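Only one protein chain is missing; all other protein chains are in place.
And then subunit A:
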Amino acid sequence: MSHAHPTTPAFKSNAHDALANANLQTALRNARGHFVDKRTAAAARVDTFEQIRDAGREMKNHTLAHLDLYLEEYEARVTAAGGHVHWAETAEDARRIVLEICRSVDAKTVNKGKTMISEECGINDHLAANGITPVETDLGEYIIQLRHEAPSHIIAPAVHVTVPEIEAAFRKAHSHLPPDRDLSDNATLQMEARRILREKYFQAEVGITGANMLIAETGQSVIVTNEGNGDLSQSLPRVHIVMASLEKLVPTLDDASTVLRLLARSATGQDMSVYTTFSSGPRRTQDPDGPEEYHVVLLDNGRSNMVGTEFQEMLRCIRCGACMNHCPVYQAVGGHAYGWVYPGPMGAVLTPSLIGVEEGGQLPNASTFCGRCESVCPMKIPLPKMMRHWREREFEKRLTPSAARYGIALWAFFARRPALYRFGTRLGMKALRRMAGGRGRLASLPLGGGWTGQRDFPAPQGKTFMDQWKEKRG
């Protein structure tokens, strides 16, 4: 699956395939409790977790209200430290800028620490098409690169893959492996990937990383990893490119610490990630190591259009993935079903913002509005409310399927006329009861195949309540 070509409108058939994929279902079941239980425990270890969430929300709201000022300050700091800030309005701009930087140093290999923005921009395909080899250094990303797949989760990119599938991918790619070598558990797989990636670290001319935050006060970019691959990807090559979207900005170092206190706890249930790296530009003359050039590609790609709209609050997202870890729809179908870079509830809001509701409209509909995502979102983003706003936009644009439109119109016609409604429900319930014939349930229902395909439909008990009440009370 290539993220350059969204399969978002095919969510339903993607979901159908996902539900029928036994390996995927095993992987999703294995991941399920893990993230949920660990987050609950991590949040409980901090007495003030709710207050930190509120502080994070307020800080981000303040930043978004003054985004222009903080972006200016950030750029000035980066420039003063000897780095370069490149403004990319679109994904295409970002691809062009990254390629130009790579060409300027005649790069053959580019190492990458995990970055969703590079997925959003399709950097890997673009580099490969221009003769430059991108190498993913995050273990999960490395696995899916070998499998020619996109990430299915924003922090656990290979959460959809089982251990036997990883073993198969490694044996295919690492053709030197003796067939009798045991690769049946996580540890041996990790050692094998590590051995290969260690060599790659010294080959790359350019390292691309994402940024969990950009700090206006200091001009620093911050990345968190558990493998240290981000550090090696950015400090060993001659050139470090940070790819970040503009809402990653926070005003101060203190604010960055607020986000760090929320991020790992919400994401993996760790108090902190293993590595938290602050980058302050290229190496200075007295520094023993570090890149000679430091570039930040600051991507907008539609985000500034969200400012001032009912979707602005989405820009508080710190990409922890808690919403998808807790979403029963994501848990059932996995991330690839969503058909673009950002899956789960946050993707259901963000994707239509970035690629249009015409393309991404399935996603905000694929929710029961159970609200679990909002209840665990560290930044308290009202995700269901914003999905509803997308449904509203769809309805206004007449993109809602006509069966649903007519259904609502018909139902509303009766709902607004209580007497007629009583008459209709009386007849309807009588008919259903007759069809059930005393069995209490219906195994099939005209026009109700969606329900009765895999569930019985409970029959009405008897006369409607309103009829019974009228008889009783007159």
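Points worth noting:
Definition applied: a residue touches a chain if its C-beta (ideal position, glycine included) is under 8 Å from a C-beta of that chain, and two chains touch if they have at least 3 such contacts; residues count from 1.
The rule we apply is simple: contacts and distances are computed from a predicted model.
Here one chain is missing from view; checked against "ArsR family transcriptional regulator", "(Fe-S)-binding protein", "CRISPR-associated exonuclease Cas4" or "Decaprenylphospho-beta-D-ribofuranose 2-oxidase", UniProt names that protein "(Fe-S)-binding protein". Of the listed residues A:34, A:174, A:283 or A:388, the one in contact with the hidden chain in the full complex is A:388.
Residue-wise, the contact with the chain that is not shown comes from A:463, picked out of A:147, A:238 or A:463. Subunit A residues in contact with the hidden partner, per the touch definition given at the top, are 12, 15-16, 19, 328-329, 332-333, 365-372, 374-375, 385, 388, 390-396, 400, 404-405, 408-409, 411-412, 414-416, 418, 421, 425, 428-429, 438-441, 443, 448-451, 453-466, 468-469, 473.
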